[in-house]
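Just one protein chain is left out here, and the rest sit where they should.
Note that the chains are named A and B in the order they appear, and that numbering of residues resets to 1 at the start of each chain.
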Amino acid sequence: MGRDGIAGLAVLAASLALFVLTLDLKDSPLVPVGPGFYPRIVLALTAVLSLGLAVADVLAHRGRRPAPAADATKLNYPLVAISFGVFALYVVALPWLGFRIATFAYVVASSSLLAPPRGAKGWSAPLILALATTVVTWLVFERWLSVLLPRGSWTDF
Amino acid sequence: MFDLLGTALVNVAQVKYLLPLFFGTLAGVVGGALPGVTITMTIIVVLPFTFGLDPLQGLAAMTGVYVGGSAGGLITACLIGIPGTPSAIATTFDGHPMAKKGEPGRAVWLGVWASFFGGLLGGAFLILATGPLAKFALQFGPWEFFSLFVFALSMVAGLVESSLAKGLVSGGLGLIVTILGSDPVMGQKRLTLGIPFLEGGIDFLPVLIGVFAFAQIMSEVERMGGAEKLADAVDRSLGLAVSHLKVIGEILGRPFLLLWVAFIGVVIGVLPAIGGSAASMMAYDQAKKLSKHPQKFGSGVPEGIIASEASNNANVGGSLVTIMAFGIPGDAVTAVMLGALTIHGIQSGPLFILQNPELAYGIFAAYLLAHPLMVLIIGLSTSFMLRIVTVPKAVLFPVVLVLCVIGAYALNNTMSNVYVLLAFGLIGYAMVKGGFPLAPFILGVILGDQIEINLIRAIMTDADPWLFLTRPISGALIALSVASVVFAIWQHYRHQSKVAGDSETDF
Partner (left out) sequence: MKKLAIALTGFALLATAGAFAAYPDRPVKLIVPWPAGGDTDNIFRPYAPLLQKHIGQTVVIANVGGASGTKGAKEAKDAPPDGYTLYAVHDYIHSTYYTGVSDVNYTDFEPICMISSTASVLTASPKTPWKDWAGLLADAKARPGQISVGATLGSTSHFFPALIEKAAGIKFKYVSYEGLAPRMNAILGGHTDLTDANMTQKGKVEAGQLKFIAIATEKRSPEMPGVPTLKELGVNVVYDVNRGVLAPKGTPADVLVKLESSCAAAAKEPAFADSMKKQATDVRYMGRKQYADWLKGNDDLNKTLAKDLGLLKR
């Protein structure tokens, strides 16, 4: 079984699990069909489709050697994982540190991660970028457009 | 109608609206020209700025992005041979060879003027067709809307290149996102999975922002680490001077071709969820078939550039018709525009043009004015545009993601939308890696609540389920949905012998 088959089975399992959860939903007195009516249709349909995907994958793989992964270019997955990690930290820190501090830290971290600075001088680029991003977005959004940005509950800044 | 349009043109020509339109068009041209930044991503970045503007200012900026982005892709396509956006893929076929043969100016300006004329033809359609179509759409009851949404979803699932099954599963996953949290009719909690912020359901905008921004940025990040090749390939001293009259003459000298490819662009734009890349590919294909010298296509013929660029800008006009007359976003770009409308409290749908004529005609005017602005911007900026498109990703990506966070947060001023953004960023990237197309997923998320609400409304209005088939418009739409799936299966079997290559992911 290939990648598609596994994905298909995962979706199948998820839709069946959610389908079971819909069975507990109580009908509403004001609507002829309850809140579970439409979800059950969607989940049943998705379950059938994902089963079909898994079956098609098994059939396609039978009698055929699984092709070896022939990616000529090596993809930099660790960088992707770290980038996601840094972004996740940023999101988690936002309500605590506030927009300005968290954004500054995030842009420094993320930019220097994507293009590692060389030597002490190399750090000036990400630092300037981070400062500019933070100050400009803050001024434009909060001061000019009155779009509120998160405030830190630890820092009140 | 034309007096309304005249008033709107005068209105939008004020600095108050012209400025956002100009900056929107500029952002569109730059975003379109940047390889790896699509129109969708540009409009996502522009979205938070529109929260603080008045509705027409915001929509003018977004219309500018759409028009500018559809043209901006051609600069990179012609000069570097890399499409700046997916809708410029077909432009590379002849644009780049022409530029390599020593006529880069002719290649770029053929594209720009073709975009201009194609876009204006799309605009004529937009202005003439929106009103009548909206009147037609007013006859749509819950049955028709339900069937229309189902049709849109089945069509986009069937159109994806990779596999019908994956397209349909993607669409199903999108619909599942909308059933989590609470039901849209009574707000009863359901399937909250014990997560408190899910109780109100999931908004589609943070999902869309997360999926598109991360799928795209992370797909670029995974190729980073080595030296960037792009900068070397660019000869920054290219001369782009060209006789504009001659280029315009080349385009207008082929009126039949221009009209035909603009028509293709508009029709594909009106159909939900197909998009500019399909329009330009199909138009290119048509131009080749109609040509007296099809064997020359690919070597730098003007027809190839004209077909691709005129159709992808006409496509914008068509997409705007769908969203303005029916209130249905045909693609991710118009979905963001719809989101901006709702944030400003404007109800889209068949009554939009009647209830907000100054806004509707304002959009028309912005669309028309964006075209000369686009020509002006490209004219002024081509010399340093190449410097802009080689801006380091390490600068671009963090800034884009910060703007995505602002956009998600500012929707409701709550962190929960930012968490949604992160979660769907991961999901979107995983889907790309698994080869699941994003377009049906996004359309499922956008339309899910509407499908459910209209289904329930139909049942509440009349308990007879056969009405979905016996009401003529609804029945026809259901028949079309079945036909589109059957067609996709048939095409799948026809192509099965061919080995499916890695298809370009269309964002």
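Convention: a residue touches a chain if its C-beta (ideal position, glycine included) is under 8 Å from a C-beta of that chain, and two chains touch if they have at least 3 such contacts.
Computed from a prediction, not measured in an experiment: that's the story for all the values here.
Trainee: Touch as defined at the start, partner being the missing chain; which of B:Val10, B:Met186 or B:Ile388 qualifies?
Mentor: B:Met186
Trainee: Of the residues in chain A, which ones touch the absent chain?
Mentor: The list for chain A reads 29-31, 142, 146-148, 151, 154-157.
Trainee: Which positions on chain B touch the chain that was left off?
Mentor: For chain B, the residues touching the absent chain are 138-142, 182-188, 199-201, 342-347, 349-351, 412-414, 453, 456-457, 460-461.
Just so we're on the same page, only the chains that are shown with their structure count from here on.
Trainee: How many Å are there between the centre of chain A and the centre of chain B, using C-alpha atoms for each centre?
Mentor: Distance between chain centres: 22 Å.
Trainee: Applying the document's contact rule, which stretches of chain A touch chain B when the two form their complex?
Mentor: Counting only chain A, the residues touching chain B are 3-4, 7-8, 11, 14-15, 18, 21-22, 25-26, 28, 30-33, 35-39, 42-43, 45-46, 49-50, 52-53, 56, 73, 75-77, 79-80, 83-84, 87-88, 90-91, 94-95, 103, 106-107, 110-115, 125-126, 129-130, 133, 137, 140-141, 144-150.
Trainee: Flag every residue of chain B that touches chain A in the complex, lowest number first.
Mentor: The contact residues of chain B facing chain A are 48-49, 51-53, 163, 165-166, 168-169, 172-173, 175-176, 179, 182-183, 185-186, 188, 190-191, 214, 218, 221-225, 392-395, 397-399, 401-403, 405-406, 409-410, 413, 415, 418-419, 421-422, 425-426, 429, 434-436, 448, 451-452, 455-456, 459-460, 463.
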